[in-house]
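All protein chains of the complex are present and in place, except for one that has been dropped.
Showing chain A:
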Amino acid sequence: MIKRGVSLYSYQQAQFFGKMTLKDMIAEVHDHLETDGIEIIMDSAVPRYPFPTEEFIFDWNNTMARYNMKAVTADVFLDVHQFRDHVMNHREAAQRLKNDIIIASKMGFENVRTLSSVPIDVIEMALDTAEKYNVRIGKEIHFPIPIKQRQKKKNKYGMSAVRDFRLVEQILQLKDKTGSPYVGLVPDFGIFQHSAPQVSVDYERRNAKYPEEVDFIVENCKNYSFDDLVDLAHEKYPDSDMTITSMERLAFHEPVSIPEDIKDIVPYIVSIHGKFYDMTEVPGQPGCYDEKSIDYEKPIKYLKECGYDGYIDSEYEGQRDQQDLDFEALPDEVTQVRRHHEMLRRLIGN
């Protein structure tokens, strides 16, 4: 049975404003979502990172024990400019990852999630530490990287121009080569995103120099390749200040992975990011919610068929598209995550 969890990332805005502590978040997951899976962003959950105090570690483990929670995955990062006088090399990056694995282990986590952009040799160099501390390394499959490459030509513009699409292939090769059960994958539901979220479209419209450029991109993204669309937008709005990043998130019209592709990687999944932007009520079904821009139904169906029994951890991201509004108009993250779990329960059947 698929298990439900929450990445505390979802409550980032409440944390920013001092409205919720880590303990409040854990209690919310236990009391209101009636589940036990906890994921963290290590760099926001651990004060004085990467040197947590013993008191913090004891207190964290105590809270997790109090509510009988499961520390599923700790998300770790790679800031290659940390040392400023040189770009961090791969050995240094591996050393940083090893340190993060040790912190994760002290906090009881089963997995660390590395970014989809972390070079494969960095993961390989950290594998001995992963084994020693019994923490698996899961590499995130994050937009625009697909599970399987179906598009032959890479874009000139945007994220897909700079990302290495051989991610799954490289992880499976590393597994084969080492035989290690300590390396795997963390798919993010963003790979099944098929349209621009309404909250993102609204944000871009409110903040664009030419709001009609936003409509132009949303309306025309199906008719052109992304590269052609960018060139067209530049032609049509030559003095616009819209970034490629904005264009890219407005131009969503097909998922980078088809849901069936997840079947091939189920044995290698360490946990899953349940990315979402806005849970809205299903028309005619009071109390039922869904995410209009991401397909959850089919991937979950295939995960069930293939016997996936790990966690899907909610990752609410729509708050950041509304932070140009007044404080009173900001979305309530707790409500959004509760709605997400209504949907997960319904689709998983628990």
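As a working rule, a residue touches a chain if its C-beta (ideal position, glycine included) is under 8 Å from a C-beta of that chain, and two chains touch if they have at least 3 such contacts; residues count from 1.
Here, contacts and distances are computed from a predicted model.
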Undepicted complex member, UniProt protein name, chosen from "ABC transporter ATP-binding protein", "Heme chaperone HemW", "Methylmalonyl-CoA mutase family protein" or "C-deglycosylation enzyme beta subunit": "C-deglycosylation enzyme beta subunit"
Candidates A:61, A:155 or A:207 - the one touching the absent chain: A:207
Identified contact with the non-displayed chain, of A:33, A:103, A:118 or A:250: A:118
In chain A, positions touching the absent partner: 9, 12, 15-18, 41, 43-44, 47-51, 77-87, 115-119, 162, 207, 243, 245, 320, 323-327
